[in-house]
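With one protein chain removed, the remaining protein chains of the complex are shown where they sit.
Chain nomenclature is as follows: A, B and C, assigned in order of appearance, with residue numbering initiated at 1 for each chain independently.
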Amino acid sequence: MNQYNQIKSQCFEANMQLPELNLVVYTFGNVSAVDRDKGVFAIKPSGVPYASLKVEDIVVVDFDNKVVDGKMRPSSDTKTHAFLYKHWENIGGICHTHSTYAVSWAQAQMDIPIFGTTHADHLTADIPCAAPMADSLIQGDYEHNTGQQILDCFEKKGLSPEEVEMVLIGNHGPFAWGKDASKAVYNSKVLEEIARMAYLTLQINPKAPRLKESLIRKHYERKHGKDAYYGQGC
Amino acid sequence: MNQYNQIKSQCFEANMQLPELNLVVYTFGNVSAVDRDKGVFAIKPSGVPYASLKVEDIVVVDFDNKVVDGKMRPSSDTKTHAFLYKHWENIGGICHTHSTYAVSWAQAQMDIPIFGTTHADHLTADIPCAAPMADSLIQGDYEHNTGQQILDCFEKKGLSPEEVEMVLIGNHGPFAWGKDASKAVYNSKVLEEIARMAYLTLQINPKAPRLKESLIRKHYERKHGKDAYYGQGC
Amino acid sequence: MNQYNQIKSQCFEANMQLPELNLVVYTFGNVSAVDRDKGVFAIKPSGVPYASLKVEDIVVVDFDNKVVDGKMRPSSDTKTHAFLYKHWENIGGICHTHSTYAVSWAQAQMDIPIFGTTHADHLTADIPCAAPMADSLIQGDYEHNTGQQILDCFEKKGLSPEEVEMVLIGNHGPFAWGKDASKAVYNSKVLEEIARMAYLTLQINPKAPRLKESLIRKHYERKHGKDAYYGQGC
Partner (left out) sequence: MNQYNQIKSQCFEANMQLPELNLVVYTFGNVSAVDRDKGVFAIKPSGVPYASLKVEDIVVVDFDNKVVDGKMRPSSDTKTHAFLYKHWENIGGICHTHSTYAVSWAQAQMDIPIFGTTHADHLTADIPCAAPMADSLIQGDYEHNTGQQILDCFEKKGLSPEEVEMVLIGNHGPFAWGKDASKAVYNSKVLEEIARMAYLTLQINPKAPRLKESLIRKHYERKHGKDAYYGQGC
């Protein structure tokens, strides 16, 4: 009986959702699930296709990127996950994909404007696009610095990772997170949908206005506020 | 034997069509089915994923939004459904989705122009986009007022809900209805297709003209006029 | 043993390909298969969903649109099929769809320019878009006149229905044909692919040039010329 079975299983299930949701092809993408008590997280092994991924392939790593369980090499993005878990104490899962529309906005180096209630049901801000990294940081500890880049972006824009559970890395692609690995995948899918709708909105009307503040607050609050009445309240 | 079994079953079947038709992801969207004799309608419970939805989860509500059957909380959009059933006596089902192209036109805050016979086979007018709501109404009884907003839009434009069975709510997304829940879902799918074609038409030719009146009448009448010859006449 | 079993079966199989190839939703579209010896053709009944279509539902009609076999009402587009069979003696099947990209070009009222070898593998001309019909013809025998409209378009442009097996009806959508019903469906799918590629080509490069004459001839001849070397030669 492995003490990490629960997070390995959560991590495996969440990773397997990615191809089903059309968020990845081949080996692209990775999801992790944290165990705060033990100070470790489970993550997809690097370069393994989803079709052949097994739960026992999942690697367990501590916040200093040391493998504590598993025989395979963890995702090449592991240090970014570790950095975010270390600095953001309330997140339980992280998901990174190269989903088409989110990557396209990241390559365009633009925030995704909040245009409608689909967006406001999930967050009240534009989805931030972190600026490409300085050359010195790229040549340094790149994946660690990607985590730093996300943190800097949130600090500069005054965003909270509890309210904004997704980000674009300029020129690269999206990261999303949440209370657990499954929610992180959910946020990745929602981000892809919002990215697609925002793209189409601007094609139809290049002068489409941002959603007004009163509608942003209304939709966010009815789902996430203290008097929320969306869902079954449990 | 539950007296609401028939509308609950209709409502369940209609809701389950939404993911099959690629009109929703996760818990987005909701369909209802009315029983005019009893003055109630069956609607999807709030926040329940389609994959786990069961017919016994369906909630029955009266036109004053009081739950009369079912243990779950009804859709957060219930008041909009109730409002429309109360004011439009001839509709039997309502469907709300966040389908991609319809939402994008709604976010662009533009009516969908009638460009071809696919559109005219179903309605003779541009698909109306209701203006975003005044702030005071948003902060008031929001979902009730969304119904009012639809009604106002139809009155202002002189449209009949029997002839135009679909609308876009500016910044939000589409509502469609029909003689029953299944027809409401059908109209939602047709709307999504029309929205996609109109988008592509304008990308190919930004000066594409509206369909001329004679063709609008011809296609609508051959399907819906008193001498209609489309379908099996039953 | 019904004397029309063969064309009814061909017609049924060809119609059932349409939803599989993503060329139709619901009851949109219709395919027919001709029997030249008997002077009749088999066609889809009007308004019947593909999911419930059975081979015995297929209707057999002569070139004057008289039903000679079957209990259902034939497609509302039957007269267009009859007209084309009567005037073009070498075609064996006809397919009409509302496929997304072909309809969008038809709504844009533009010919689809020949941009590449995918197009030239199938035809050497731009895919013609017939102009919308005069009002007097719309109010007359509309579906018959749609056939006339196609014929006029081909005569005016000097096209041969043996070389160009597809057309767009302005504001409406595509018709395609071929030596049999299955080839007509094939041409409908190819048209949709070409329409999509041409759309994307112009979005990427609004000044993309037409394919040059030497490449048009080369690709068409290697597949269809007297020294063709594509396929198994049977």
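As a convention for this text, a residue touches a chain if its C-beta (ideal position, glycine included) is under 8 Å from a C-beta of that chain, and two chains touch if they have at least 3 such contacts.
These figures come from a predicted structure and were not determined experimentally.
Within the full complex, the chain left out of the display contacts the shown chains A, C.
The residue touching the chain not shown here, chosen from A:F63, A:W88, A:Y142 or A:Y229, is A:Y142. Listed residues C:F12, C:F28 or C:F115: the one in touch with the omitted chain is C:F115. Listed for subunit A, the residues touching the missing chain in the whole complex are 25-28, 45-48, 72-73, 76, 98, 100-101, 103-110, 132-133, 135, 138-139, 142, 171-173, 199, 202-203.
Where subunit C meets the missing chain, the touching residues are 115-118, 186, 189-190, 193, 196-198, 200-201, 203-205, 208-209, 211-212, 214-215, 218, 222-223, 229-233.
The rule is simple: only the chains that are shown with their structure count from here on.
Relative orientation of subunit A and subunit B, expressed as the C-alpha superposition rotation angle, is 90° to the nearest 5. For this pair, subunit A with subunit B, the centres built from the Cα atoms lie 33 Å apart. Averaged Cα coordinates give subunit A a centre that lies 46 Å from the centre of subunit C.
The set of subunit C residues touching two or more other chains is empty.
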